[in-house]
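The other protein chains are all here in position, but one chain of the complex has been omitted.
Chain naming follows the written order as A and B, and within any one chain the residues start at number 1.
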Amino acid sequence: MTAQPRSAVAAALALLGMLVLLGACQRPQGGVTSNVAPAAASTDGDKVAAVPLGDVAGVAGSTYTETIRNPFTGDPQAIAQGRQMFVSMNCAGCHGYDAKGGMGPNLTDRYWRYNGVPVSVYKSIYEGRPQGMPAWNPSLPPQVIWKLVAYIESLGGTAPAGAYEASLRGDRPGDNVAPEAQSTSTQPASAGKDSATDATDATAAASPPQARPDAGGKP
Amino acid sequence: MTGGASRLVAAAVVVVAGFAASQVARAESSMSYLTTFGPAGDPATRLGWGLGLISIAVTVIVTALLLAGLLRRRQRADPKALAVASDTGGMAWIYVGTGITTVILLACAVWTIRTISAIAMPVGTDLSLEVSAAQWWWRVRYDNADPSQVFDTANEIHIPVGRPVRVELESLDVIHSFWIPKLGGKMDVIPGRTNVTWLEADAPGVYRGQCGEYCGAQHAHMALSVVADPPATYAAWVADQLAQAPRPASSDVAAGLATFSRHCAACHAIRGTDAGGILGPDLTHLMSRSTLAAGTLPNTPANLLAWLADSQAIKPGCRMPRLALSARELQSVARYLQTLQ
Partner (left out) sequence: MSAEQEPVLAFDPRIEIDAARSRTAFGAFGRIRLCCLLIATCVHGTTSWAGAASTGTQPAAPPAHALPTADFAPGDPAGEWRSQARDYANTRYSPLRAIDTGNVARLRTAWSFSDGTQNGHEAAPLVLGDTMYLVTPYPNLAYALDLSKPGAPIKWSYAPAPTPVAIGKACCDTVNRGGAYANGKIIYNLLDAHTVAVDAATGHEVWRTRMGDATRGETMTMAPFVVGNKVYVGNSGGEMGAWGWLAALDVDTGKELWRAYSTGTDRQVRIGTDFKPYYSWMQGKDLGETSWPAGMSKTGSGAVWAWISYDPELNLIYYGTSNPGPRVPTQRPGYNLWTSAVFARDATTGMAKWAYQFTPHDQWDYDGVNENILLDIIFDGKPRKVLVHFDRNAFAYTIDRTNGEVLLAAPFAYQNWSSGIDLESGMPEVVPEMQPKPGVKLPNVCPPDIGGKDWQPSAFSPRTGLVYAGIFNICMDLTDHPQSYIPGTPYDGMEMKRYPAPGGNWGEFMAWDPVAGKKVWSHKERFMTMSGALATAGDLVFYGTADGWFRALDARTGAVLWSQKLGSGVIGQPMTYIGPDKRQYVAVYSGVGGAAMVSSSMPGFPPRGSTLYVFSLEGDSPHGGEGELETRGGAPAARSDHGMGGKP
């Protein structure tokens, strides 16, 4: 009958162990490991901080590196966080909860007053723009701004990095006609879309588009 | 030493160890739920102790009976008998045992139900808080029928001793759990719904709380404290909290406010200034709170500076970003924040 005392001792130890664990709860434990993403973002943020931001907006042949890529492009988690910031930093109040414009311009179409490559969108957020867009530079750290850009990119209107000239015209690389005249052919992503997309395009074709939206498009 | 005796010893060890542990907990752990300090928690604590002791007593008695049964020398049977003689006396034990068990279980059930009803809903609370849990801190709004008495604070709840306080719980992101062990049980905080619990402390003191449901990387650093004040102290605290932040008294402090406004105001509010962010804690009376970053650090000048300098090193992944501030700016923001008494 040696097993019984051993199990009893084990039970007592288990109880004591639990109490020790409970006691541990009161002391903050150091060295908690974080998600990988923020750590990666912060290193990228340092790189991003080096982006020259003094260029004159809208000047062709700009000297800043228009090919700079957004470290978060296509990252679903970053896009979700970007959307969250879009609402909580009052962006939606101006640009609309659907980002289709309001007090501020539509961010889902291909018309970019200050160019639609990611780094230009970044600059617009970072520095602000003359018609009322505030500068978010000191309030939002670079990685948050990049996440906002990632969200805006996910809306489909921006130009890819490097497509500076085309983006000024509202075109995509390879486009040879104005975007308004096109229906589904230009966007590679739309190739596999279902008939709902076609229906939308058909409606768009039926009611001719108006002049490009400008500031103060709607209340 | 027989096996039965060793069992008894083991049981005794368990009881003594449990009691000793509870004494240790009572003396040392702010998170111990073995003793509580108010009517929101006391009935449950009594119930817990009572059920625990009953369970132990039942275990001891049953064990003793079992041992007695095992050790009782059976009457030597006649090996030549055709059948074992029937023994009808045992049935009485079963009836008595079942009866006693039923009575005890029923009594426990009644006690449990009465306890649950006693702590379920606040009775006649005139004080109500909205507590919103977010990764990884607690926003606290003091409600009042008079809107001018409504104010926001964070991570530190003050309540008057001896008055029940209704707490409405909402989540700003994921599932959390509101838990002040010494004042009552846990209440989950679930996105999209409002759960209601309540607090009441019958002794002044600081009662530590903690998010009780894993909610992400910094779950462990999502603490809060409930400070139970005597009524007069509490009233003074409320009056202090309602006041706006003082205007900067010196140019140095004013520079700190200016830097704060540019870098921090989109997320933090300081009443009396332009800072009106709701993403992070309201800092209007930051210095009246005993900890920083939801119980992560004691609120000392050195810790405040360290937190401003590199929050991500202290609480990695938290929503407070690393700030692009020079050492001089950091100092000046910290100096400004220290004026927020």
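Assume contacts are C-beta pairs under 8 Å (C-beta built on N, C-alpha and C of every residue); 3 or more make two chains touch, one makes a residue touch a chain.
Computed from a predicted structure; not experimentally measured.
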Checked against the full complex, the residue among B:I104, B:I175, B:I278 or B:L305 that touches the missing chain is B:I278
Taking the entire complex into account, which one of A:T73, A:S88 or A:T108 touches the absent chain?
A:S88
Subunit B, residues in touch with the chain not shown (by the definition above):
143, 146-152, 192, 242, 244, 265-267, 269, 271-272, 274, 276-279, 284
Under the stated touch rule, tell me which residues of subunit A contact the chain that is not displayed.
87-90, 92-94, 97, 103-104, 111, 113, 129-134, 139, 206-207, 210-212, 214-219
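As a working rule, only the chains that are shown with their structure count from here on.
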How many angstrom lie between the centres of subunit A and subunit B, each centre taken as the mean Cα position?
38
Mind listing the subunit B positions that touch subunit A in their complex?
3, 6-7, 9-11, 13-14, 17-18, 21, 24-25, 28-32, 208, 210, 217-218, 220-221, 223, 262-267, 279, 295-296, 312, 316-317, 321-324
Residue ranges of subunit A touching subunit B (in the complex, touch as defined)
1, 4-5, 8-9, 11-12, 15-16, 19, 22-23, 25-26, 28-29, 32-35, 38-39, 42, 49, 88-89, 136, 138-141, 143-144
